[in-house]
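A single protein chain has been omitted from the complex, and every remaining protein chain is retained in its original position.
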Amino acid sequence: MRRSRPISLLKAVVVLLGKDLLIEWRTRARLNALIFFSLATLLLFSFAVGPDTKLLARNAGGYLWLALLFASVLALGESFRVEQENLTLDGLRMAPADARAIFLSKALGNTVLLVGLGALLIPVMIALYGVKVTLGAGPMLGILALGCMAVAAPGTVYSAIANNARARDVLLPLMLFPLIIPALLAAAKATTLVLQGDPMNQLGSWSGLLIGFNLIYWGLGFVLFPRVIED
Amino acid sequence: MSGLMNAVLQYGSAAAALVVVGLGIRLGRKWAPVDSQMDARPMLVGMSVAALVLLAVGGWLGLVWSPQDREMGDVYRIIYVHVPAMWMAMLTLVLNFACCVSYLLKANWKTDALAEASAEVGLLFGGFGLVLGAIWGRPTWGVYWDWDPRLTAMAIMLVTYTAYMALRRFVEDPDKRAVWSSVVGIISFANLPIVWFSVKWWRSLHQVQSTPKTVDPEMALSLRVNAWAFLILLTLFLLHRYRIALATREAEVALPDALPPDAPASRDGNSTEVA
Partner (left out) sequence: MEASPAAPPALALHDVSKRYGRYWALARLSYTLPQGRSLLLTGHNGSGKTTLLRLVATAHSPTHGQVEVQGRDTVKERDAVRREVALLSHASFLYEDLTAWQNLMVLARLLGLPSPEDASGELLTKVGLGRRSSSPVRQFSAGMRKRLAIARLLMKAPSLALLDEPFGELDPAGIQDMERIIGELKDSGVTVVLATHLIEQGLSLCEERLHLQEGRAVAA
């Protein structure tokens, strides 16, 4: 008889993340729709603000993050919807997979997705709004990763909750948006500094805020998530 | 006003408020449960009278007795209601957080009911305070909304707790609702300091615009009396809302006709462990 043995948290995260990315890849039509949705959002800001190119360039960082935020609601909402068909989340819990590993894998998967999306949006933003990345690609990607992680951690917890509630499509952004205002603020500010230069050395404090936000919410999610999905 | 009068008002209002809070806790335990036989009418009337008297005294102190502000004239007087309302909102959110943590540690319908009551009453006081803040902003800054860090942080907080209440409405299973809303309550509370610092930072990098919050010693008495009056009001609101929440929970988790005749007595919320 085959005997199973417990696997480490890290290994479980790797298995689950691999599974999620595989599903994401196999349903990439949906992924493409998400990409075009966020590109369309980015384009819409130019029309909403008008043809003032200076204004657009100045606000480019904010627009990038708003586009990412709107896309993230769709991506996050989907991350537990795929587990709802055939009750696969129950299947994972009973496998058994550590609920904390499920949290980490989902949050990491969402981070990967959002960072990928951001990496596609940034060149478009540069072209569309006529900005240049003054501080270079390194800081830009660092801020992108930190900001996406900051959205993904609380977003994963709230997505798991909203997924089982009524009106889940409204509930997720309603709960998530006010929560991640500090992260949005910091990410947009930091991005603007990366784009326009940082003469007063403020980038450090905004990235510090992002790092602190991440530490708190990844920690809280890690501790609280098992209570959300276990009954 | 004589120093004696001053002391009487200061300590009298504090004593009255603390007595009412004590009574409120007692009534919450004895009278709020649905099967309670207690006749709380005399105490409730007494508490309401205390609230009205203190509010009247506070109103008189704030509107008549307190001196005009040197810079803002009479406009500043709104702080006598605005500031206490905001304090009460903070207080209820701390209470909500305590309930959320407590529920996750040990499931109990009473904690869940108190969490619901505190969030809703907190929203009421916070919303009231926010509107007053905006009204005050108009003559002070010329606009209703100046993105003042305090008010902005408060507005974000109100939206956060509105979402918390929305979640409570949108989840039908009482056990799940209690656990999930506790998780959301804890996360929302953890967010408050982050919001506060980030908003302050965000504003300070643009322009220095601080609210004149330095209160003259003469004005302190009026503010204190009003704050104690608001605390009594808060206690009453919480008590009634808690009673309603308990009754709702009771109806949800142990509707008698939903149970077969000799089904378990599940009215005792303590025995309901949510693992």
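As written, the chain order gives the labels A and B, with residue 1 at the start of each chain.
In this section, contacts are C-beta pairs under 8 Å (C-beta built on N, C-alpha and C of every residue); 3 or more make two chains touch, one makes a residue touch a chain.
This structure is a prediction, so every number in the text was calculated from the model and none was measured.
Checked against the hidden chain, the listed residues B:Leu9, B:Leu27, B:Leu104 or B:Val253 yield one contact partner: B:Val253.
Of the listed positions B:Gly12, B:Gly59, B:Gly127 or B:Pro174, the one in contact with the omitted chain in the full complex is B:Pro174.
Residue positions on subunit A in contact with the hidden chain: 1-7, 11-12, 15-16, 19, 22-23, 26-27, 82, 85-88, 90-97, 230-231, in rising order. Those residues of subunit B that touch the chain absent from the view are 172-175, 252-253, 255, 258-260, 262-264, 266, 271-275.
We take it that only the chains that are shown with their structure count from here on.
Partner subunit A is touched in their complex by these residues of subunit B: 104, 156-157, 159-160, 162-164, 166-167, 170-172, 175-176, 179-180, 182-184, 186-188, 190-191, 194-195, 197-199, 201-202, 205, 274-275. For subunit A in complex with subunit B, the residues that touch the partner chain are 154, 157-158, 161-162, 164-168, 171, 174-175, 177-179, 181-182, 185-186, 189, 202, 205, 209, 212-213, 216-217, 220, 224, 227-228, 230-231.
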